[in-house]
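For this depiction, one protein chain was excluded, whereas all remaining protein chains were kept in their positions.
Moving on to subunit A:
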């Protein structure tokens, strides 16, 4: 039997059993089944990855079932395994398994656990279908499947209005991207007469320079197709313009944020671009678009990340920013670097989220960093795990010696952007460097605010709840007004003058079932870059990819040929960001408030996430409802009905005053009309 079948379908089976069994099944069996299924998938995935790493495996396709055959449009259920898929397999199954395990502890007070674990496993199944797709439509199936799971998990605490709103927003915004994806598939089918990925990729180069009519314009074929498909990627991977759902998605339980909104689902867009890289390289315009969007997102999200107070939102914007890196890496042709960053990022970002979850767990559901402080001693293992994650994301390392995971992948991306030698490459490089500076700043800011300084716990409502009513552990505590309370930055630092700031609360370290995943992921964050960078991005290792993505040796050469200052630039900005954060949040904590006061408008603009939500509400949401009401009341009722059926009734009533008879006797008149007609018809045939 082919192990890939088990890897993909065992989680589905577990999801169905746990989901349908639900309360009747009980918490523990549901958790054992789902977590066990992921353990199986994970254990079966690593050998596949290692065999590709050693070069002993070949790409394969396992057919499952016929799906649709309509004319020449045919696509089946099938599982494709090649190097690119193998990378995704280990990322998905490993992180998913660890997140399942972690959730045993994190969700232990939750009454609705089987449902949660069923959703997690369902998500994993859909994600696996996405990465094993052999045709665009199955990829779209996985694409929408993860969207469904994401919707369900963001809205897991469905009693909370904010969670429901966030869930709908995530689904609908993603659908905007899906519009592009679907049109991209249609266009691809139109051009290539197939939706099979290998066939499309093989035929793509021959389409260079051809043009296609689109919306009345005549445009370069591959540019149209790639941009349409990339719009899908922008939605799923929360790129600038379609990113607004990701921060709100933090309404979901923290393990969900780690799995879906950091390590796996949001990277689907990057995976898609890499999978279709032979298409994208045919269109320099499309690649330029990818570069630009990636670079802009990476800069934009980093700016917002520096101002947020909610620990999960900081990490969410960080994710958004890191995805931008991956995209502009792909945009400059360094697909290997994009995948490598996806790989390392999965470990350290899942680690950061799970670590944040552990902090939130310790702080009784408080997520506002202004009420943290001095947690280093209280939750030491979490602290060290978060340190490893921070060292990895900020890219700490010495060139040619050793570095944490992000060091290898991020540096290679920046070098590739510089090495591309194009204007857009340069733009991406400078955006990336600036973002790296801000990444370092907000990451260390997070660490300092959370683990250093003085305790500021007493002011937190959650902590007060915990102290006063230690039995009230309901998840309603999550109902937390993020926005209105955050305007007053000054008071964050007015803490602890009169008392010790702990409010009598004692944070407790998380249980081992949560700490073990943290430790495992810490290992990944420390070592993933060092161990695997040869395989992913070194010269002459195109054979690892075996053509599953475009691996251009000349890009690697250009990366190595960049000037020394470029190689040291990431390290420099990292150190600078660290120093700034240290100065502003430890050495001189009154500085940020003063800074904010000086730059009121700019800070407000950034803190308000560049007003995207407000803009979209103004441009799309409110008009949609307004038009809906107008079309209904004025259109359907006011015009169509008024001059249509009601008007006819009025005419009849006026003309013959027989409204009463029409209303009660219409059935007979109808039957009569029909009968007369038939009599006419038949008598005609007879007479003829």
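Simple rule for what comes next: contacts are C-beta pairs under 8 Å (C-beta built on N, C-alpha and C of every residue); 3 or more make two chains touch, one makes a residue touch a chain; residues count from 1.
To be clear about the criterion, contacts and distances are computed from a predicted model.
Per the UniProt record, the chain missing from the shown structure is "NADH-quinone oxidoreductase subunit M", taken from the list "Molybdopterin synthase sulfur carrier subunit", "Sarcosine oxidase subunit beta", "NADH-quinone oxidoreductase subunit M" or "Iron ABC transporter permease". Only one of A:30, A:207 or A:381 touches the chain withheld from this view, namely A:207. Of the candidate positions A:27, A:150, A:221 or A:580, contact with the hidden chain is made by A:221. Mapped onto subunit A, contacts with the missing chain fall at residues 19, 22-23, 65-73, 77, 137, 140-141, 144-145, 148, 151, 155, 158-159, 161, 164, 167-168, 171-172, 175-176, 178-179, 182-183, 185-187, 189-191, 204-216, 218, 221, 278, 281-282, 284, 333, 547, 550, 552, 554, 624-625, 627-629, 631-632, 635-637, 640-641, 644-645, 648-649, 662-663, 666-667, 670-671, 673-674, 677-678, 680-682, 684-686, 688.
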